[in-house]
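Working notes, beginning with the structure itself.
With one protein chain withheld, the remaining protein chains of the complex are depicted in position.
For reference, chains read A and B in written order, and residue numbers begin at 1 within each chain.
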Amino acid sequence: MAGSAGEALLRIEEATKSFSLRQRGWRRQHVVALDGVSMTLRRGETVGLVGESGSGKSTLGRCVLNLLRLDGGRILYRGREIQALSEREWRPLRRRLQMVFQNPVSSFNPMMTIEEALLDALRQVPELDDSRRRQRVGELLEQVQLGARFAVLYPYEMSGGQLQRAAIARALAPEPDFIFLDEPTANLDMSIRGQIINLLLDLQQQEGGPGFVFVTHDLRVLRYVADRIYVITQGHIVESGSRDQIFHAPRHPWTRALLEAASIGRRERRRDAGSGVDAGISLESSARGGCRLLARCPHARERCAREPQVLREIEPGQYVRCWRAEEID
Amino acid sequence: MSVSLLQIEGLQLQFRVDRETVYALRGVDLSVGAGTRTAIVGESGSGKTALTLSLLRLLPPNAQLEGSVRFRERELLTLDEAELRQVRGGQIAMIFQHAQAALNPLLPVGRQIADVCRQHSGVGRAEAWERAVEVLAATGIQQAAARARDYPHQYSGGMAQRALIAMALVCEPQLLIADEPTSGLDVAVQQQVLALVEQVVARLDATLLLITHDLAVVADSCDQIIVMYAGEVMETGTTAQVLERPANPYTAALLACFEQTDEGRMPFIPGRTPDMRQPLTGCSFAGRCAMTRDICHQQRPEPLEVAPGHFSACHFAQEVVEA
Partner (left out) sequence: MSALAGGQTIPERPSLLQRMMRINGALRVRLNLGLLALIVLLGLLAPLLPLHDPVRPNPLHRFKPPSTEHPFGTDGNGMDVLSRTIHAIRTDFALAISSVALGIIVGAPLGALSGYFGGRLDSVITRITEVFQGFPQILFGMAVLAAAGNTMVNLVLILAFYNVPVYSKMVRSVTLPLREADFVQAARVAGNSPLSVVFRHVLPNTLVPVFSQLPLSCAYAAQMIAGLSFIGLGVAIPTPEWGSMIQLGANQLVFGKWWASIFPGLALFISVWLLNNVSDLFGSLVVRRG
């Protein structure tokens, strides 16, 4: 694992973002996507960000890439605030920060061949001339194990797995410092997710390669690639730690639930069909004052309803947002 | 296995697209026992959804369906529209993948359930509404009387799925088909929805047919598994048989992808699914299988019984199960 230097490449501090939904009844409804999320990415490191859909994890990526703007908080790239930059100020940064989208098919312009798409991304590398760029397309396709012959294909002529590798090639094109992977395997069958994961493992081996933020709702894939993992739900980070801490010593009930759901084989049947936030308790009422996961937590005590939970360090490098973290087992 | 509720034989489904033929189902034989909870597991292009749509004949006009589907000894493929409508929603109910999209956005949820109830049992408007509120409450929706008046967009994903389950419940079907009922729901809600489906099935004494791509979901929700690949049935058996002693290389390879290790690389199945526009001569998995031999390309494997009730369509099923 690279990145021992420990220099923070990207730092997100107290990120807050909410969206207003359509009107419900008389009042507007706000959905809190991010609520005081802080995280750090070091050079060459792969950080996993896991949470269910709508937990705000994709929003974070779009904010980092200047596709959206935070309501509050800071995003520091090499110590410099990168929000609210003008188009001109942002341009030199753009090639340093890249992204791979969830749906490989829709993330390619259907009117462009793979070569054209890669050349499009290579235009922001001014030091290359035209013939070098073409050569680079071939190299990039080799690097993602596709081969140069895919250059002439249109997106609809390729499978999802192949396209997602092409998308990674496109993100690698401008030699970025870091790539935000937004559910890169979610639209792929389980039987071919390994192609993407193993490709990332290969890329991690390369000297001076980019760091990754890997966003997913499926913990399974992180087990192979992540150095550190943040577990996020309802806009909050509930647990963070090294991969081994999260997989072998998860402390937060929510992390445990995620792990359990992802494992094959008979689990403990302690789920109750009738209970849960979803059955009617609104998010706001459980958020007011107490732990946000109160209604879904099998370990909830009366104290959970009174006290908002804070993120605290429970092991070196492992943070948990639950006061009962030590006693639950 | 108990008495067969649903018996499918030689089911072939083709779509004509432009001048090409897409082979969605290439001769499916299977039977679902009454009172079982059976999972159909398959990845994209396996034909699992095509199969369920074929059962209810919810197919576009360019589809050609051949073979036999018998539900309680009654052939479904030759029923006329009116008879078919009685079966749909009456004896066979279905829960769809995207619950929110399966509800009519312009009608209150309760009204939609009541409508189904009236069609099905011919009760009056008021009684149907009461029944709708009752089943909504039974699926764990709180303040059901008030929520019944809400429109689908006011429901969260999980609640919409509950409403669909309520709709299925009101029909009192003998067979409940659930097509990826948990996709797009968050983990905690997934568990609740699955548990609810199981509860409903148990309460109605119905048979469950769960369509999914996720082996983790299957493991504790179902007792029978049917594995599909490229429009064919690869393996059938009890959950324990299929998950613990897979007899088909595809099942084994797929299971490996779900297993987690700490070190090393993530397993995957190389290559891609066969071209659905071509008829197949040999085994559909031959192009990606690690143990392919000549015969695999030449001859389509027939299902072999490797253990009582455990079938695998592989020339070397015995070898696989012993491995």
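Just a few scattered comments:
Operating definition for what follows: contacts are C-beta pairs under 8 Å (C-beta built on N, C-alpha and C of every residue); 3 or more make two chains touch, one makes a residue touch a chain.
Computed from a prediction, not measured in an experiment: that's the story for all the values here.
The hidden chain makes contact, of the residues A:12, A:32, A:47 or A:65, with A:65. For the options A:43, A:170, A:193 or A:217, the residue in contact with the chain missing from this view is A:170. Interface residues of subunit A with the unshown chain, by the touch rule above, are 62, 65, 67, 87, 91, 94-95, 97-99, 101-103, 106-111, 117, 120-121, 123-124, 147, 149-150, 152-153, 157-158, 162, 167, 170-171, 173-174.
We take it that only the chains that are shown with their structure count from here on.
Averaged C-alpha coordinates put the centre of subunit A at 31 Å from the centre of subunit B. Subunit B meets subunit A in the complex at residues 43-44, 140-143, 147, 153-154, 156, 158-159, 162, 184, 186-196, 198-199, 213-216, 219-220, 243, 253-255, 257-262, 264-269, 272.
In the complex of the two chains, the subunit A residues touching subunit B come out as 22, 24, 52-55, 159, 161, 189-195, 197-198, 201, 217, 220-221, 223-224, 233, 244, 247, 254, 257-258, 261-267, 269, 271-281, 296.
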